[in-house]
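Every protein chain of the complex appears in place save one, which is left out.
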Amino acid sequence: MRKEVPIVICAAAALIYVLSTFINPTTSPFLGKLKGDLDTWYLLVYAVAFAVGLINLAQIHLRKVTQQRQDWQFSIVLLGFMATTLIFGIFTTGKGPVTDFLYQYFFVNPRATMYSILVFYISSAAYRAFRIKTFEASILLVAAVIMMLGQAPIGEVIWSQIPKMSAWILNYPNAAGMRGITIAATLGGVATALRIVLGIERGHLGGGGE
Amino acid sequence: MDTATLGIWSAAIMTLFLYSYIFVDNPFFKFAEHAYIGVAAAYGMVLQIDNMIRPTIKTKLLVQGQWILIIPIILGLMIYTRYFKSINYIARYTVAFMVGVGAGVVLARDFRASFMLQVADTMRSVTGPGGVENLIVMVGVVTTLTYFFFTLEQKGFVGVTAKIGRWTMMIALGAAFGNTVMARVSLFLGRVQFLLGDWLGIL
Partner (left out) sequence: MWQKLQNVDRRVIYVLMMIVCVYALLNPMGLPISINETTRMAYDKIQALQPGDIVWLGYEFSAGGVPELVPAIKATAKMAFEKGARIVSGTMWLEGQNLGGAALREMADLQGKVYGVDYVQIGYKPGGQVFLERAVDDLWDAAVGIDENGADLATLPLMEEVKSMAAFDLIFIYCTGNPGDKEYVKIVGDRLNVPICSSVVSVSVPESMPFVRSGQLAGLLMGMRGAAEFEILAKIPGNAVSGMDAQSLSHVLIIVFIIVGNLAFLLGGKKGGRV
């Protein structure tokens, strides 16, 4: 029962979705309402279950502090900021002055900075790792160079046709390649969803598949 | 010093601490990294409470009397049984529900929008205006898909087709690389605009 009931729940939820796609709500208002209620329930379950990640993170860092592992002092920093945000956020809402301050200046800005560090790694990769060893690599390089010049204003200054070439690459060969990848990925996703719904794939339930 | 100025200075210092990592790993970077992760993790939960849980309880349950919504609340709470060894199997029900809905969305929506309509659009006329480009797209899509047929031995006609598919993907990946460079540069420019503009007032 411990594995069978979740599989039935999973299949039932998915089936309601699939049926509501093919059966018009005017034909079956009950099915339409059922699907709507399912959506509402999902939104609520999602919000209530959200703290799992938070708890896992807190557990890891509390363990680091109690066992005084390497860099345990920074775990105190993490837990301190987490607790402060949570306490002020719950008691004064997410728009309170302290929560808002922490959000703007200790979340948004550092997050943008973390993403932006990648520019240095991509520069280094361009210099040290991007090697034209094969014909395919040359194709990739030529397309990349045309794209980089075409998307920046300097491309048009160098040669007026570069932006047109870059647009042509995006609209035709790139669209073709990406469409092929999208179609293949969609087929894979649909196959996996079917396997999950039919109970063949059970990894999410903490066990192996068949 | 007003809150906004204090905030901008804090953000600027955090930014510089984080950038110091590219030169050498150091305690300033670790402090900034840990502070940011702590706030990030907690803020997400604050928004769940503000934007969904509190209004649901206050309005839908207590005012509108939709007491059936207790069921999804309990279903959501059940996931926390994973922390107790003797009853951790109960968390599977929550996971199964969420995975089931996710699978339902994929089955109901992905197939038409990301497969059928994409395939249909590939079959455009190859004669008349735009015919050459339509042919390029059609050949590109078919050859790319052929490349992914790993159950077929890729030699002879299939091999040539798969090779053309690889070249098509190389062009697509080249375009992706070019755009990735642009994206990363944009991110860095945003930070520089903040440091030079909002913080130092030079820009």
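Note that the chains are named A and B in the order they appear, and that numbering of residues resets to 1 at the start of each chain.
Here is the rule we use: a residue touches a chain if its C-beta (ideal position, glycine included) is under 8 Å from a C-beta of that chain, and two chains touch if they have at least 3 such contacts.
Bear in mind the structure is a predicted one, so any value in this text is a computation, not a measurement.
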| item | value |
| --- | --- |
| Among A:Ile23, A:Leu141 or A:Met165, residue touching the chain not depicted | A:Leu141 |
| Residues from subunit B at the interface with the omitted partner, ascending | 22-23, 43-44, 47-48, 50-52, 55-56, 59-60, 101, 105, 109-110, 112-114, 117-118, 120-121, 137, 172, 175-176, 179-183, 185-190, 192-193, 196, 202-203 |
| Positions on subunit A contacted by the hidden chain, ascending | 32, 36, 39-40, 42-43, 46-47, 50, 93, 95, 103-104, 107-109, 111-112, 115-116, 119-132, 141, 145, 148-149, 151-157, 163, 167, 170-171, 174-175, 178-179, 181-182 |
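Rule of thumb we're sticking to: only the chains that are shown with their structure count from here on.
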| item | value |
| --- | --- |
| Residues of subunit A that touch subunit B when the two form their complex | 2-3, 5-7, 9-18, 20-21, 38-55, 57, 71, 74-75, 77-86, 89-90, 93-95, 97, 99, 101-107, 109-120, 122, 126, 136-137, 139-148, 150-152, 169-187, 189-190, 193-194, 196-197, 204-206 |
| Subunit B - residues contacting subunit A, complex | 3, 7-8, 10-11, 14-15, 18-19, 21-22, 27, 30-53, 56, 69, 71-73, 75-77, 79-80, 82-83, 89, 92-111, 114-115, 118-119, 122, 133, 136-145, 147-148, 165-182, 184-185, 187-188, 190-191, 194 |
